[in-house]
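Just one protein chain is left out here, and the rest sit where they should.
Our next item is chain A:
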Amino acid sequence: MCKLLLYSFTIYLHSLAERLESKRNYNYTKYHPMEEIYKWMEDVERGNPELVSSSVYGLTFEERNITLLKLGLENPEGREKKAIWMDCGIHAREWIAPAFCQWFVKEILQSYKTNEKLTEMLQNLDMYVTPVVNVDGYMFTWTNESNRLWRKSRSLPPSDCGCRGVDLNRNFNANWGTVGVSYNCCDNTYCGTSPVSEPEAKAVTDFVGSRLNQILCFLTIHSSGQLILLPYGHPEISAPNYDELVAVGKEAAAEMKKVHGMDYTVGTSPQVLYKNSGSSRDWARLVGIPFSYTFELRDKGEFGHLLPEDQIQPACEEAYAGALSIITFVHDKAFNNVTTVPNAAVTTVTGITTVTGVAITIWSTIMAFSLTTGVLM
C-alpha cells in the first residue's frame, strides 16, 4: 500500500514537473510546427484549468482537428458572459499570425492574476482563440522549403480543374464570389465552389454563428502589410457603424505605434488594400457582430510572409496592444455603459452617396426618432 502511494506520488511529481517544464520551456519567439502547437494547447489547458479549456469545433479537409482555446473566469455574480473571437492562420504561409495567437494566450495567462482590469474582463467575457484555422495548409508549409509560400487550404479540386486548395478568406458567406476573387481553382484567391464549401470556413461559421448574441468582436489575424482592416471588402457597401469602427481601429493603431513606433494603416480593404469578398471579417459584420477587424501584421514588404524569428516578439507585442485596445473597448461598451469613442460621431454617416447610404441614414434617423420619442416601447 505504501509502495503504491509512493509510486502514485512519484508519477504526480513527474507530471507536475513536465507541466512546469513545458510552460517554462515553450519558446514563443520561434515558429512551431502544428504537432508542437497541438501539444502546447494541451499543456496550457492542463496547466491552467481555472482559466483555459479547449474545444475541437471542426475537422479540416484532411480531417485534422480545428481547435480553439477558451479563456475565461467564472463570473462572480453568475451573470451571463459575452465573448470575443480571435482566429489566426486562415492563410497557411502567414506564420506570424499563429505565433501571435500563442503569444496572446501566453500574455493573458502570465498577467491576468496581477492585472485587475484583465481579471474583470475575463469574468465578463470569454475569449475564443484559434491558433491555427487552416491546419492542413499550415502543415503543408512545413513539409518542404518549396511549399513555404502556400496560402490556401488543401482540399481536392472540382472535377473540371486541376489544383488543390481554396482561399478560405474568400469562402465565407459574405457577398461570396463577387469581387476580388478568382474562379480558377489554381489561383490563390480561388473562392471555392460555393459559399462555405470548405470545412474550415464551415467550422468557424457554425461555432461563431451559434453564439452571435454573445460575441462582441471578431478579430482575424493575418500578415503582412501593417493594416487594420474594417468591413466591408466591397467598395460600395459600408458598415452602419463605419465611423465607430474607424475610431476604434485608429485607437488600436495608436496603441500599437506606442510600442515600437510601427505604423498601422486603418481603413476598409477597398480603401487601403484591394476589394475582396467572402472574407471572415465581412461575414462576421454581416451577421451582426458589431466590431470585426482583420489585422495584417508585419512587415511592409522587406520580408513579407517570411518574417524573421527575431521580429516575432516586437510584432506580437504591438499586436497585443492593438487587440487589447479593441477588446477593452467592446468590453467597456457592453459592461460599463461607456459609449463615447474618441472622435466618433456614431450616428453620422458621411460621404456615402449610394442608395445603401441613404437607406442607412433614413434608418438611423428613424431609430433615433423612435428611441427618443419612445415609440418602440
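A few comments on the model shown:
Keep this in mind: a contact is a pair of C-beta atoms (placed from the backbone, for glycine too) under 8 Å apart; a residue touches a chain by one contact, two chains touch by 3 or more; residues count from 1.
FYI, contacts and distances are computed from a predicted model.
Between the listed names "Glutaredoxin-related protein 5, mitochondrial", "Latexin", "Exosome complex component RRP45" or "Trafficking protein particle complex subunit 6B", the UniProt record for the complex's undisplayed chain reads "Latexin". Residue-wise, the contact with the chain that is not shown comes from A:N241, picked out of A:T60, A:Q102, A:T220 or A:N241.
Check A:W176, A:F207, A:F295 or A:Y320 against the missing chain and you find that the one touching it is A:W176. In the complete complex, the hidden chain is touched by one of A:S155, A:T189 or A:T294, namely A:T189.
Across the interface with the omitted chain, chain A contributes residues 30-31, 141-142, 145, 148-149, 151, 163, 167, 173-184, 186-189, 195, 209, 212-213, 216, 225, 232, 234, 236-237, 239-241, 244, 263, 265, 267, 271-275, 277, 285-290, 300-309, 311, 330, 333-334, 346-347, 354-356, 359-360, 363-364, 366-367, 370, 375-376.
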